[in-house]
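Heads up, one of the protein chains got dropped from this complex, but the rest are sitting where they should.
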Amino acid sequence: MMNSDDWLLRVEDLSVHFRTPRGVVQAVDHVSFEVKPKETLALVGETGCGKSVTARSIMKLVPEPPGEYASGAVLLRNLKTGAVTDMLSAPMDQVRATRGDRIAMIFQDPGKALNPSLTIGRQLAEVFGEHRAAMLLTQAGIDPEKGPIGSGSIASQRAGVLRRNFFHLTRRGHSRAIRAAVDDAVMSALSDTGIPNPRKVMSSYPHELSGGMKQRVMIAQALACDPDLLIADEPTTALDVTIQARILDLINDMQQRRGTAILYITHDLSLVRQFADRLAVMYAGRIVESGPALEVLKSPQHPYTQGLLAAIPRAGTPRGKLAAIAGSVPQLIDPPAQCHFSSRCTWCAEACTSHIPKLIHMPGDRDVACLRFEQADSIGVDPSDMPSHVASAEVVS
Amino acid sequence: MTMTSIPQSAASNEPRKDRLRTRASSVRWARRREVLREVMRNPLTVVGVVIITLFLLMAITAPLLTEANQPDPYQSPRDWANIDVGPGVEGHVLGTDSTGGDVLYGIIWGSRLSLQLSLTVVISTLIIGTIVGSVAAMRGGRLDNFLMRIVDVFLAIPELIFALAIAAVLGPSFRNIILALAVVFWVKYARIIRGEIIRVKQTDYVAAARVVGDSTWNIYRKDVLPNAVTPLVVQATLDMGNVVLIGAALSYIGLAQAGLTEWGAMVSAGQSGILAGQWWVSTFAGVAILLWALAFNLVGDGLRDALDPKTEGR
Partner (left out) sequence: MSVAVEHPNIGPSAASGSGDVMTLHDVKVHYPVKEGVLQRVTGAVRAVDGVDLSIRRGQTLGLVGESGCGKTTLGRVIAGLVPATGGDIWFDLDDSSKLLMERLRAIPKDSMSREDKALWSQLESNHRLGSMSRERQRIYRRNCQFVFQDAFASLNPRQLVRDIVGRPLRVYHEASGNDLDLKVINLLERVGLGPQHLLRYPHQFSGGQRQRISIARALALNPEFVVLDEPTSALDVSVQAQILNLLVELQEDLGLTYLFITHDLGVVQHMSDYLAVMYLGKIAEIGPTEDVFSNPLHPYTKVLRDSNPSLEGDDLDGSAHLRLTGTVPNPIDPPQGCRLHPRCPVSQPECGWQVDDMFQSLETSTPASFETITRVERSGPFAAQLVMTDDAAARHLHEEITSSRSPFGRAVETITLDGANVSIRLREVEEIPLIPVAPGRMSSCLLAGRPGGINPPSESR
């Protein structure tokens, strides 16, 4: 899976630690996954499993300190040139240029991500001015290359120069043309997200809009620059189901039309089935299982995934007979080197409390991190200490 | 999910009761120690605590450090042989003022006055403010409106000016300064506690206590007050310093009786000598005021950071 050249984002061996007075919290612990162009990967897990920190690490948004990238790389491939950037080691201005331009993010609480003192129109205009100045200038009938300052040939400088031109020209009386171009662009972006009467929304302040509407504005803003990757961090958790359904329809629809890859962070497994291509389940900072979404949901292999699925109330479950996972998530402050799920796992054996299970590749593009799929001799323990074995062949059948 | 059940014998186990009782109080003390440790993590707070401790020691041991003046220990002993001598002169470590009063003596006994001033003012106003604010917030309605308008009137006038006016009317004496400050300071506490109580009243744990059917007084005592009091403690700590600062200002302009070993009065007395090069009286008294106010402000800020309800207990 790691050898294929057809990838957009590759997270390799990422570890993120937080220093607290009580010790080091290993929020993300050697996580690796990749996102292919145009696909949707759902990163699923419960509170505190590290899914949001992983998402933020991709944008290099984890505050340092107390956060710290302890290991790994976040590689982003330019689909046109094939050039690869490591977000974690790249210079800050390059990271900043990538954010919003090639990777965009929408958050759980759209209210917090919008500036309460600016109208929606102004806020979106700023985003467009930032990232799509060239296109806007052309639309307004101005040659973007022609500027008062000598044109810098380096790509990273270009955005800056254009921006300066943009505002320079604004002062010079092209303002009406530019304003019209910006307004048109903002309006079409808003109406793309199914907002009725975008003109009215543009002149409203965030507090005048409902939660669903704000999330639509956020999506419009995120997709303004046609990013290659959209990171959606629980975008519908704060919304009602009927609104959630419409927002999911919208994200789905936008992806179909634009071919954006989506990394969808959620705690809700039932959302995954609707539109994720692949699924990665996180528990206590590690990925415990990944694979094609429908396959994983149909035949989960890791005891945690199995437990998580069984715990969701369904029509057929007799009342009071939900399969709950006993106990709660372990503390991640200086955790012992063991399977973090061992304390709640029914299969737990001697070896589980002394070994960290590795992700094992299995047929059908699936990976599971559980000692039940490992051989006793490969990790050097007595077979009697191992949990009951599952041969990887059984998974496919 | 079943947990280990307690032994059946516990039901008739009489000593268990006392054990639990003492354990409960030790758990509470452990919690308090934990909070204290959190407070003391900030080095600036520690500095403040050290300064305050030194001042306290100074105030308590004043009669041991310097022999008390008779009949009134709060009047510096006059050494008419050494007027306006600088620091370091035999018998006068920090020099003397223009009437032969020893500066060190003034500062040591002045710390007693400062402590008396700040404790009396802060404790009395804390009690008045808490009662007024609690009544307003718990009763609400017209009474609340009425009390808060009074508070607004008080708050509209700057503390110093208001205290000055009252003290001036009452006549110059240290006791009147205390009285004037007390009249001024309670409003702040009333306002703070009222706001906090209104916040706490809306929490779910107060609703939970109401569902259980507990009385309003019990809810106030157990739920509301303990959770509303933190900002008040912070403000009171800050005011321990502020009171002395304003008190000093009032004595400085002559509202305390003459010759009193009050730091503000000492600054005032030494002021005339500064131009003649006799800097020490005003400077040392001023430094004492500054350190006092600074120390309580450091501790107050430290408390505020450590006891922030958003981070507390999580």
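For this structure, a couple of remarks:
Letters A and B mark the chains as written, and numbering starts fresh at 1 in each.
The definition used in the following text is that contacts are C-beta pairs under 8 Å (C-beta built on N, C-alpha and C of every residue); 3 or more make two chains touch, one makes a residue touch a chain.
Computed from a predicted structure; not experimentally measured.
Though it is not drawn, the left-out chain touches A, B in the full complex. Residue B:213 is the one among B:71, B:141, B:213 or B:277 that touches the chain missing from this view. The missing chain, though absent from the display, is touched by one residue of A:212, A:235 or A:291; that residue is A:212. Across A:84, A:180 or A:245, the single residue that touches the chain missing here is A:245.
In the complete complex, the residue from A:84, A:180, A:312 or A:333 that touches the missing chain is A:312. Screening A:78, A:274 or A:346 for touch with the missing chain picks out A:274.
Chain B meets the missing chain through residues 1-6, 10-11, 14, 16-17, 20, 23-24, 27-28, 31, 203-205, 207-215, 218, 222-223, 226-227, 312-314.
For chain A, the residues touching the chain absent from view are 46-47, 196-197, 199-200, 210, 212-213, 240-246, 248-249, 252, 267-271, 273-274, 297, 307-315, 317, 319-326, 328-329.
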